[in-house]
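Note that one protein chain is taken out, while the other chains of the complex remain in position.
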Amino acid sequence: MDKLIQDLKVQIIAQLNLQDLKPEDIGDDQPLFVEGLGLDSIDALELIVLLQKQYKIKLSNAEDGPKVFRSVRTMAEYIMEHQPQIS
Amino acid sequence: MNAPVFIAGVGAISAIGNNSAECLVALENEQPGMGEMVYLESLHSKTLPVAEVKLDNETLAQRLGLSAVISRTAMLSMMAAKEALENAGIPDLTAFRTGFISANTVGGMDRTEQFFAGFLADNKNGRLRDIVHHECGYITELVADSLGIRNYVSTISTACSSSANSIFYAARLIRNNILDVVIAGGTDALTKFTLNGFNTLMILDQEFCRPFDENRKGLNLGEGAGYVVLVSESVAAMLKSAPACKLSGYCNANDAYHQTASSPDGTGSFLAMKGALERSRLAADDIDYINLHGTGTQNNDIAEGTAIRRLFGPQYPKMSSTKSFTGHTLGASGGLEAVFSALAIREQIIYPNLRLQTPMKELPFIPEKGLIKNSGVKHVLSNSFGFGGNCSSLIFSKI
Partner (left out) sequence: MPGEIYITASSGISQHRVFKNQLPAYDNPDADMPGFLMAAYHHFGIKYPKFYKMDHLCKLGWLASEVLLKDSFDELRYQPEEMGIILANASSSLDADLKYFESTKEFASPALFVYTLPNIVIGEICIKHKFKGENAFFIFEAFDADFMEKYVRNLINSNILQACICGWVELIGEEYRAVLFLVEKARGPGDHEPEFTQQGIMLFTQENLNKIYHLENG
């Protein structure tokens, strides 16, 4: 789980072009949107692409986005739940 | 500077008709144009309904008397622009300073897609520079040539408000005594590029779209073209049949919020509608009908609705989104909806907003669910908002 969280931080920075950020700048439970990292609706869509590309997980309902992408930890939990072979 | 600018003619082609008369019949009979893809080839053909013009490229070329198929964007444009000119019935166009202002967002993308496939496989298959001629400006030039217009030709590209912007730009050219007659509006053909793009934005409804419904799921893409012929007072006086309406106000503003999303309070829409009212010297309660931008996305409809509440509340004009018939025709939508606005005044009708079941809980008003005849409509406000925060409102008034 910890490794997954670390990997996700690196992948999020690359996918969303957050070039001023380092993985350690993102807290495990820090909100990703608005008041946290300040991500927007297009970033949310890019995170869906990230899940698909890196983890072969398809989030078909955009309405699940806010719950899944609340923080790096909730993303990791969602990945574990939908792809239990990754640990 | 404040001389009136008249609408002398209209021309349209969309999923609900190949000319403005056919579109009007479909609007009156509540017949939407969406359905399963017939002409566009796409992986999504079974899942995403679209509003296609019901003519294939060969038939379009034939009807236009073209010897070969050219970009669908240009052919749709020629169909509607020619109708608009004929409808205006200007006896001798060469006697006037005439312009063609057209908008589009995809350009010749339908043709360019074929180029891309070869070019990306091997970049010796053509030069990048060459496809510039498939782009937006070239489409306008092609159509202007076919209409025989050389005095003034211009292309605007501001996303989904493009053709509304071309219409008020045309009015300015007339008011400033640069031109006497301008055909203005826009065109866009459906392409895989736009379909896939909007699909990645997850704002396409897999059912027929439901603008201003609480349970709306997004938009349906459409295609088409819409043009109005704007003329000066002196040209209007020479016409056999007197124009039924004039463009009495317009305004463009920027939402300055996000590349694609509208601000929650609809700042850009609010400024555009407010500015158009001021320019027309009308009060909010003079407006009888709003042709909504009403795409059916969560974001647009709440932003537009909030702006309307701020500007018009507590007395609301009648409203509807004709995108519930035509789908969202992007660069053509402002032109098509200008045609529908002019027809609403000429025919004294207000169009229904189809498939509206559950009104949005945040809004204190409900768009019209059925056709209204003998509406007594004098002033119509038409909204067109686009990505990049570009928001435009036009006001058409009965003469």
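The letters A and B name the chains in turn, as written, and every chain counts its residues from 1.
Here, a contact is a pair of C-beta atoms (placed from the backbone, for glycine too) under 8 Å apart; a residue touches a chain by one contact, two chains touch by 3 or more.
Just so we're clear, the structure is a prediction, and the values are computed from it rather than from any experiment.
Undergrad: For the full complex, which residue in B:A80, B:I183, B:A253 or B:L394 touches the chain that was left out?
TA: Of the candidates B:A80, B:I183, B:A253 or B:L394, B:A253 is in touch with the missing chain.
Undergrad: One chain is left out of this view; which of B:L201, B:L311 or B:I395 touches it in the full complex?
TA: Only one listed residue reaches the unshown chain, and that is B:L201.
Undergrad: State which residues belonging to chain B touch the missing partner chain.
TA: Contacting residues on chain B, toward the hidden partner: 1, 105, 107, 109, 112, 116, 120, 128-129, 131-132, 135-137, 140, 154-159, 165, 169, 172, 176, 193, 196-202, 251-260, 267-268, 271, 275, 386-390.
Undergrad: Identify the residues of chain A touching the omitted chain, counting contacts across the whole complex.
TA: Interface with the chain not displayed, on the chain A side: 16-20, 42-43, 45-46, 49, 52-53.
In the analysis below, only the chains that are shown with their structure count from here on.
Undergrad: Mind checking the centre-to-centre distance between chain A and chain B? Centres are C-alpha means, answer in whole Å.
TA: About 38 Å, centre to centre.
Undergrad: Where on chain B is chain A touching in the complex?
TA: Touch residues, chain B against chain A: 200-202, 258-261, 299.
Undergrad: Under the touch definition given earlier, write down the residues of chain A that touch chain B in their complex.
TA: Counting only chain A, the residues touching chain B are 40-42, 45, 48-49, 62.
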